[in-house]
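A single protein chain has been omitted; all remaining protein chains appear in their positions.
Moving on to chain A:
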């Protein structure tokens, strides 16, 4: 994603040593959110790191693809980390956490099982915040060209002369 270097020039070891775990997938530090393996990190512009990690988890739980790495979910929601969007996102995530504590006794990101988190999301799915996040992900996630190969989608083909000589009819398992 956008920040392949760790924030503020931290080494991977330093980054991990200064961060605290958030849920199963993320670590959060002062002004940044990173993957547990520190393979990616993104600096916060307007959102609280805890909130961004929660939103990234929510994004994965809405459209879970086990073969798609967290960094793509983080990229898909990065647009909320702006002065214009952050307040709305923080308020929505506040509601999500309130609901999570009522239903499951902990903040959303600390609910261990996906099925339990999904129960919380189901209870919230008619909320405008949920619908905004879900709707945004349809393009924010699936229109990232980097993930298309994971799904076996090849994208643009004109520059390669189409498929007339590249297997438009190469299906082998049908007569």
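As a working rule, a residue touches a chain if its C-beta (ideal position, glycine included) is under 8 Å from a C-beta of that chain, and two chains touch if they have at least 3 such contacts; residues count from 1.
Rule of thumb we're sticking to: contacts and distances are computed from a predicted model.
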Per UniProt, the name of the complex member that is left out, chosen from "Nucleoside ABC transporter membrane protein", "Cytochrome c oxidase subunit 1", "Iron(III) transport system substrate-binding protein" or "GMC family oxidoreductase": "GMC family oxidoreductase"
Full-complex contact with the absent chain, from A:17, A:82 or A:139: A:139
For chain A, the residues touching the chain missing from this view: 62-65, 67, 118, 121, 125, 134, 138-139, 141-143, 148, 151-159, 161-164, 166-171, 173-175
